[in-house]
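Only a single protein chain was left out; the remaining protein chains are all shown in position.
Showing subunit A:
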C-alpha cells in the first residue's frame, strides 16, 4: 500500500493526541494532576492540537474535501464514517473539560465528568481508526487480530510519554507515570515485534491461481493491460525492498522504543531540569519513530490486486 504522508501523519498524530487527551481527562478529573492553568492550557492545547492537525491532514488526501461533511452519514456500515462521528463527538466533552480546567481553574464536578467522557470518546475514536484497517480483507497484514490492539497500545504509549514530558516540564513528574510510560513502551515494542513475526510467517490463501480462477500449476503475468503505472499500481502496488524494510524496522525499534525507554530510565535518576529535557527528548524520539513505524505499516502491506500484476 502506498504510504501517503497525510494518512501516516494523521494516524500517528491523532493516536498520540487521543492518548494524551484520555490520560488528561482521567487523571485530571481524578485530581491526580493539579488544575494548574498553564499545565491545562499547554496539555489540552497539545492534545487537541495534535488531534485537529491530524484530522485536517486526513482531509488532505481527499479528492473532494469540500464534501467531507457527507462522511458523517454512513456510521451504520462504515468504520471510516464511525471514526468521523466519534472524532467530532469527542470534541464536545473535550472542549468542556478544556474550558473548565483552563478558564475556571477546576477539574472536579461536571468538569471531571466531561474529562471522563472525553477519555471514553478518545478510546472509541482510536478503536474506529484501527477497525478501518483491520476490516479490510484484501490486505492480509492489516486484516489480523494484531491491528486493533496495536492502535490502542500505541495511542496509550505515545500519550503517556507525552504526558510524562509535559509533567516533567512543570516539575510535576511522578515515578508512577514514568514507570507506566516505560512499561507501555516495552509493551508496544513487544506487540510490534509479534506483529512483524506474524506477518512474516503469514500464509495467504489468496494467490494468482484463485485471483484468476486458473486451477493448479503456476500463473505468471505475461503482459500488463497498460505500459505505465496506473492508479491501482500507484495506490496499492507499492513495494518496498526487503533490505530497506529491514533497515527501517531497526530505525523504528531504536527511535520508537529503545531510545525512549533508555531516556525515561535515565530520567528516574535525574533532578528537574535534566529530567524534563530527557523526557521531552524521549517524546520527540518516540513520535519520530512512530512515523517510521506507520510508514512501514503501509509500505509492507500487500493488497490482493498486486497479484493481477505479478507482484
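Everything that follows uses one rule, which is that a residue touches a chain if its C-beta (ideal position, glycine included) is under 8 Å from a C-beta of that chain, and two chains touch if they have at least 3 such contacts; residues count from 1.
Convention: contacts and distances are computed from a predicted model.
J.: Write down which listed name, "Serine/threonine-protein kinase RsbT", "ABC transporter permease", "4Fe-4S dicluster domain-containing protein" or "Ger(X)C family spore germination protein", is the UniProt protein name of the chain that is not shown.
T.: "4Fe-4S dicluster domain-containing protein"
J.: Can you tell me which of A:52, A:187, A:254 or A:305 touches the chain that was removed from the display?
T.: A:305
J.: Consider the whole complex, including the chain that is not shown, and state which of A:205, A:246 or A:269 touches that chain.
T.: A:205
J.: Hey, which of A:106, A:226 or A:247 is the one touching the hidden chain?
T.: A:226
J.: Kindly state which of the options A:3, A:108 or A:138 is in contact with the chain not pictured.
T.: A:138
J.: Could you pull out which residues of subunit A are in touch with the chain that's been left out?
T.: Looking at subunit A, the ones touching the missing chain are residues 1, 61-65, 67-68, 70-74, 76-81, 84, 132, 135-139, 205-206, 208, 210-232, 235-236, 303-305, 308-309.
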